[in-house]
Structure formats: C-alpha cells, structure tokens
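With one protein chain removed, the remaining protein chains of the complex are shown where they sit.
Then we have subunit A:
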Amino acid sequence: MALTQVSSNKCCGGYQKVFEHDSSELKCKMKFAIYLPPKAESGKCPVLYWLSGLTCTEQNFITKSGSQRAASEHGIIIVAPDTSPRGCNIEGEDESWDFGTGAGFYVDATQEPWKTNYRMYSYVTEELPRLINSNFPVDPEKMSISGHSMGGHGALICALKNPGKYKAVSAFSPICNPVQCAWGHKAFSGYLGPEKSTWEAYDATLLAASYSGPELDILIDQGREDQFLSASQLLPDNLIAACSEKKIPVVFRLQQGYDHSYFFVFSFIDDHIKHHAKYLNA
C-alpha cells in the first residue's frame, strides 16, 4: 500500500498533507487529507477521523473548517478521506449529486453495479485506519470520529456499529434517521436494495435503539436555519428520542441562525475537537 504525497503545507505549527493510494477495498485510487500537529514530530498522537458530507472531497474540510488550530493545540491528528470512490466508470455514478460519486453514504454496497467499489464503510473503519496506523505516528488505541451531514451519519453509524472502537463521536447536522428521509431512501435502495431490513444496519437512530457497549458521549451541533432540517432530511429528534430511551448520553445543540454550510462547521469545530480531546487525551 504505497502512499503518494500529493501536497504538504505547513499549518498551525504542523503540516496539512494530502496523500493518494490504491485502495484495495474500493478498487480505485483514493485521496485523503491528514493534519499532523507539531506534537506528531516527537510522539504518537490520537487520530480523529472526519467524514465529509455529500459532494465533498478531502479538500472541503481542510480548507473550510479551520480545524487545524485546535488540532494543533490538542495534539490530535485529523484524517479526512474522500466521500466516495472516484473514476470507477460505473454507469450513472455522476448522474446526481446525492448518489454515486461524492455520495458513498459510508455503507458497503450489496447491489450491482455498486458493490465492487462502493464499500466506504469498510474503507473508513478498516482499510484507512490500518493505512494510517502503519504510516504515521499514531496511537492506534486512540481514535475517534466525527463528520458533517452525510459524514455525520457516517460518524454515528461507525461509532454505534463498533462499540469501543471510537473513544468519542460527534457530528454536525447529521442525517440521523436515513431510513425515514428522502436522501436515505435513494441511497439505501440504490446501494442496499429494496429490502428495508438491510437498511437498518446503517441507520443511526435504529442502531442507537439497539446499542449496547461502552458509554458513548455524543455531541451534535445543528443549525436552526438549516434548509435540510426543515426539509426533514436530518431528523435529529428521532435520534434524540432513541438515545433518551436508551440513555445514550447526547448533548444536542440547536444553534440559532446557522445553516448547513461549512461556515457553521467552522463556528463550532473547536468545541468538537475539545470534546474529542477530552476522551482522546484522557
């Protein structure tokens, strides 16, 4: 698994780099961004995996969220992968913005023609951590996960499906209950097929309702003026209800005036990194 450095820029005392590699899981070349704080030069650091939302590449987060300063302060490596396989020449993959390229939904597809390449779940939970652990100064025991929108959905399901694997989880405007929303219907029926019971394995709200494992402290920020919130794509109330029922600790903050953009992410990223640092640096 050879890594090719695509770019490297000094940032907040550390380095913001982008690498390219051949993914065995996705059967294509994949890029990921990694921020190495100054602390990584002298010792092992915990890793926060950031999953981006629909249409994003590894670039959006590293250029817009302003996460590097807090990551530098807390000594946390942040790894931000791309949101789907690219250039696989699958028919229809570029037809819509909410399915196919840039819309992997962090599931392992079971349906043709997606099932060969669209294995984002395995990629972000297995292949990518292995790659990071063997190529960078990381403490493999200390990883956590966060994301925005579709990436928030990805972060939540990764954490809920792998009890104990991630020390902490947080999300910005996550798609909390995809089986109940239009985006979820489109993606899940495409990647997983019409059988809805198979969808449940990738639904944060349903996963929360059956979660058992070490205590998870979930921080969720949601902009109140988020168009997708009012369009019932995100459905955070369902997740909160499930977590209240299961006594999974969630602090859900409805931030007045904020929308779905990276301006919103930028505004609260420090709180999230601090939240992760609390568990990663404990």
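Basically, a residue touches a chain if its C-beta (ideal position, glycine included) is under 8 Å from a C-beta of that chain, and two chains touch if they have at least 3 such contacts; residues count from 1.
Basically, contacts and distances are computed from a predicted model.
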Handout entry: Absent chain [UniProt protein name; select from "DNA-directed RNA polymerase subunit beta", "Fibronectin type III and SPRY domain-containing protein 2", "VPS9 domain-containing protein" or "V-type proton ATPase subunit D"]
Key = "Fibronectin type III and SPRY domain-containing protein 2"
Problem - Sole contact to the chain not displayed, among A:Val107, A:Val179, A:Val250 or A:Val265 - result: A:Val250
Handout entry: On subunit A, residues whose C-beta touches the chain left out of the figure
Key = 215, 217, 219, 224, 240, 243-244, 247-256, 271, 274-275, 277-278, 281-282
